[in-house]
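Missing here is one protein chain; the remaining ones are kept as they sit in the complex.
Order of writing sets the chain letters: A, B and C. Residues in each chain are counted from 1.
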Amino acid sequence: METNMTISTLPISTELIAEHNAALMASVDEDYDALGRKLSRTGVDIDVVKNKVAEFTVAVPSWGAGRGGTRFAKFPIPGEPTNIHEKLEDCAVINQLSQATPRVSPHFPWDKVDDYSALREEAASLGLGFDAVNSNTFQDQLGQAHSYSTGSLSSTDAATRAQAVEHNIECIEIGQKLGSTDLTVWVGDGTNFPGQQDLGRSLDRYLDSAAEVYAALPGTWRMLLEHKMFEPAFYSSVISDWGSSILAAQSLGDKCKCLVDLGHHAPNVNIEQIVARLHRFGKLGGFHFNDSKYGDDDLDSGSINPHQLFLVFNELIEAELHPREGFNPAYMIDQSHNVTDPIESMMASADAILTAYTKAILVDRQGLTAAQEANDTMLAFQALRSAYKTDTSPILAKVRQEKGGAIDMIQAYRTSKYRERKSQARKPVGLGSGIV
Amino acid sequence: METNMTISTLPISTELIAEHNAALMASVDEDYDALGRKLSRTGVDIDVVKNKVAEFTVAVPSWGAGRGGTRFAKFPIPGEPTNIHEKLEDCAVINQLSQATPRVSPHFPWDKVDDYSALREEAASLGLGFDAVNSNTFQDQLGQAHSYSTGSLSSTDAATRAQAVEHNIECIEIGQKLGSTDLTVWVGDGTNFPGQQDLGRSLDRYLDSAAEVYAALPGTWRMLLEHKMFEPAFYSSVISDWGSSILAAQSLGDKCKCLVDLGHHAPNVNIEQIVARLHRFGKLGGFHFNDSKYGDDDLDSGSINPHQLFLVFNELIEAELHPREGFNPAYMIDQSHNVTDPIESMMASADAILTAYTKAILVDRQGLTAAQEANDTMLAFQALRSAYKTDTSPILAKVRQEKGGAIDMIQAYRTSKYRERKSQARKPVGLGSGIV
Amino acid sequence: METNMTISTLPISTELIAEHNAALMASVDEDYDALGRKLSRTGVDIDVVKNKVAEFTVAVPSWGAGRGGTRFAKFPIPGEPTNIHEKLEDCAVINQLSQATPRVSPHFPWDKVDDYSALREEAASLGLGFDAVNSNTFQDQLGQAHSYSTGSLSSTDAATRAQAVEHNIECIEIGQKLGSTDLTVWVGDGTNFPGQQDLGRSLDRYLDSAAEVYAALPGTWRMLLEHKMFEPAFYSSVISDWGSSILAAQSLGDKCKCLVDLGHHAPNVNIEQIVARLHRFGKLGGFHFNDSKYGDDDLDSGSINPHQLFLVFNELIEAELHPREGFNPAYMIDQSHNVTDPIESMMASADAILTAYTKAILVDRQGLTAAQEANDTMLAFQALRSAYKTDTSPILAKVRQEKGGAIDMIQAYRTSKYRERKSQARKPVGLGSGIV
Partner (left out) sequence: METNMTISTLPISTELIAEHNAALMASVDEDYDALGRKLSRTGVDIDVVKNKVAEFTVAVPSWGAGRGGTRFAKFPIPGEPTNIHEKLEDCAVINQLSQATPRVSPHFPWDKVDDYSALREEAASLGLGFDAVNSNTFQDQLGQAHSYSTGSLSSTDAATRAQAVEHNIECIEIGQKLGSTDLTVWVGDGTNFPGQQDLGRSLDRYLDSAAEVYAALPGTWRMLLEHKMFEPAFYSSVISDWGSSILAAQSLGDKCKCLVDLGHHAPNVNIEQIVARLHRFGKLGGFHFNDSKYGDDDLDSGSINPHQLFLVFNELIEAELHPREGFNPAYMIDQSHNVTDPIESMMASADAILTAYTKAILVDRQGLTAAQEANDTMLAFQALRSAYKTDTSPILAKVRQEKGGAIDMIQAYRTSKYRERKSQARKPVGLGSGIV
């Protein structure tokens, strides 16, 4: 089964990347220099910005490498990966071209293998490490002793809760073998009818179960709670909002933090303020980046509302500058690629995330703070808007090129004909729906 | 395959129903009489109301007989139906106990059989007829020539559009054999990215294709367009709202009407006003009843917001009293039963729908109109509220009992041990997700 | 100015009420008896329910006695009150007829007078006491030293913050004279532009200022924080959601609790779960009852979504039965009566609130819990639905009649011609907009 273990070279030819970059380098340099001159007028050294951006990375989810779908349908593409080895290979392409996604976040039992040391080596040979481990107690697996139809960590059934706790602990154990240090816990527990469960006692059970998982955390690990307003439960969810999430995290202990998925909130909610609040109270643990218009749409990061993504990063820069009780968020892309090639979407998303980060770096913080103190609303706003308006593409292109990635990731990827090759080699995915 | 065709008796024993009713009849009579006296004080004859309610029916969807799920998971129950014959049998149970759901709405290709005349007879032997036919161009089927991954009626690909048109026409042909007179058209066509398709030209293509379907409608048939804000498309949907729906219906012709699904709207929208608007402009064609809190949750009718359901029926009674260009809406339940026995949910939903209808009948229309004319807002509101407050259960119980149904449907159903028997006889459903 | 101080009789003639009730008593008795028989079948003693309901009361806001408006306009009615004395008189009418609203919640500086002992006596002579005191730091008053244009408790300006703190402390002092024991703090502080203020430091300043107010609380007092998603600030609000509210309350201390206004949440949010969460963590302090469809619409309680109101009370009954760290919520109506006579609206709202409470009492708790434990979703839901369906009007009518109120409050009020009399006696209100 571990047939890909012998991969020793990266999936995209470095010559191809070099040729690609060579053709575009003059333009990038010209634009970079022009932007550098513009920024220098306001006292900003573009190279300092570039170096800071070069250090920023975001994890990709193993499951994101496959085509996603809805409850209605999934439309597979030729060459899709169907196991963790193929998924790692695709993630290696993303990282090779973007030079921004060196870690993969695994999901169990989807990514189960017999030998995790070998998997870790396999990933390393592709230039990849492992990020937060994700447990799955929202789906039944073949042969599973207790169904999660009544919930998992909050189920009324003690044996089901024990099974869910045990699975989370198993995820920690696997994660230790893979070099992870975070466990992300998202449960689908909730109700579809008023009265289906008692809203208070459900949370009691959740907290009791979660405490058992928390107790099994190794010393350096963190437990990241991910809230979600709705879906799969449509009347109530046990951890439905950041309020529930932070109160649960407080109950569980210092190593428990909150994870923000950008698509898991009520309509109109100010997500950047939630980020600021979680940081203010020492509980900001990480992000699942994506975008949405209606709900947990799992669209590509920044595709719908890039300004919101910028405002989130503006809070993250503020948090970095004013750390409360530590600031070390885990960043991960979490998207469902229903209509694109997942590799292209994740490269474009990494670019959108780094763009938001770069623009947030460019904000004149002194000017912003001064305007805020003076209640000069227009200048305070313009401090953000001025940075947001900047076209930071030359900085990101330069960062990628200098790190060995591709200036135009999509173009380089298409030139490589990677997917076409895989569509010959890999077994096709059947029809179906959902995310499995 | 047509092994159930020889069913000649109804699935639930009439003796069981009679015994069940006998035990509860005295209470029902007492409550009915008390309500009758109360209503008579305001000049309402309870028997007149009862007789009107007895005539009201709503269709059930064949697919609703199976357990539903989300993109994350489906949790099957023992004894679920897996083909149209078993689904009809379950629908017969619903109708037998509720006496309110004598028609089944089929969905193709899910309900495909070789012999539709036989299917129609089979249904008739169970006391059932067929309602609106539903086409499916949002999913690919094994062996299908053209994928709907680019949309269906609005696809840029002419062959795909032609296939979708042909499938709809085939649905009409099947429907004619089954005795249907309506075609319900819901498409998942839309986009996940800004720019993915041109918003204007997509609609042009949709209208062209829909016109071909419309042209194939038999003289007595109607085409019902069902709009939906989002899902499976998460940036734009071709027929996303009632505005798009009614403009499309106007373009297509008099036989094209709009269908309202209660869960397909933007947050906070006043759905009863949409009903009033569609009626005002002669295009109200039908309903898909369900309930929702967040989106297309497909929850049980009236479980979340029974007052909204009442307000919708208040508009329907107004429409009946003031018909504009005809008023003959097709009523259907359309729910996803993720956490309950579908038979129980559809019986309870039929009760919720009839309850809303009955309360709407009880509104003092003269008083309401007079208060409206006088701008006496409080009395106008109280005219509605007074009817809504009424406990109409005795009327509904009496209607069911008199028609041969069960006073307490859930209790009678559980006493019958119907599902337990089926769980022995039917083959189990595998794990999976989605609605297929 | 204190011209109404000599009122020694209640505003509505007790003879009128008695006559009104006499005409309706036979019907009420008949309905009450019929309901009693029905409830007794399930082991419920209607008199026990009635006696519990008779003890429930809700406060009315002084400002609610005047006609409300929007930023666009206010349409006054003849006979509106324009000072606290006239407002008390109107509140006395509400309490006299409803027998459910014996306390008035004052708002300063709107209700400022020279002699608070006299005001307390005046209220007492009308059968009224005082409830939670509301401070106002969202508006500038003539002659005020520092404008709240930059916010109040969170303003960057120290003098403005000090002024806001001082005003809150003054409200406590006035409240002590009036017999109140709660201070409700709602601030309009927030921003209209990204970047206008730092989201973290704004909260720091708010917490510092609030701590000064908290320090001034007498031993038996509570401080109730009221969150609101938006308006008057339209990009961010300092205390925007229950998460911010409970974290602030935790920071401030045990005497600080959270107040839930039903119209201050994001679209689609499950408010009854927020109630359950606040109770679970010992911070549920009170309610502002109203209803809404779009935002802080301040519509009449239960007029839009009476089922939600019932579900909220279902949580309150659960909380009462399972107190965590005390359970003593302050209940108040908080509505803007833009299109009705405020007296009629508040009487109808008291009825809607007591209706929801009564139905929540009727829930078969044992059956509900048993169904929840057994994951029998349908029976759990039906336990709630069965209670919700009950027409509890006879119980409420009987409670009112026995306590000296009116069986049909609106009718009795109109018969009294109270407003017509006041329209002769009171000075007219000018045109304008807003809530002042």
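In this text, contacts are C-beta pairs under 8 Å (C-beta built on N, C-alpha and C of every residue); 3 or more make two chains touch, one makes a residue touch a chain.
No experiment lies behind these values; they were computed from the predicted model shown.
Considering the full assembly, C:Ser147 is the residue among C:Ser147, C:Gln176 or C:Asn375 that touches the omitted chain. Across C:Val104, C:Met229, C:Ile271 or C:Ile333, the single residue that touches the chain missing here is C:Met229. Looking at B:Thr57, B:Thr150 or B:Gln176, the residue that reaches the missing chain in the full complex is B:Thr150. By the touch definition given at the top, chain A reaches the unshown chain through residues 27, 30-31, 34, 37-38, 41, 267-268, 270, 293-294, 300, 303-308, 339-341, 344-345, 348, 355, 377-379, 381-382, 385, 388-391, 393, 410.
Remark: the residues of chain B touching the chain excluded from display are 149-150, 156-157, 191-201, 203-204, 229-230, 235-236, 240-244, 246-247, 265-270, 272-274, 276-277, 279-281, 311, 314-315, 318-319, 322, 368-369, 371-373, 375, 377-378, 380-381, 383-385. One chain of the complex is left out; on chain C, the residues touching it are 69-73, 75, 138-142, 147-149, 188, 191-194, 196, 229-232, 234-235, 267, 292-295, 297-300, 303-304, 338-340, 431-436.
Keep this in mind: only the chains that are shown with their structure count from here on.
Both chain B and chain C derive from one sequence, and where they touch, over half of the residue numbers involved are common to the two copies.
One simple way to say how far apart two chains are is to compare their mean CA positions; for chain A and chain C this gives 43 Å. With centres defined as mean CA coordinates, chain C is found 39 Å away from chain B.
Contact with two or more other chains is made by residues 267, 293-294, 300, 303-304, 339-340 of chain B.
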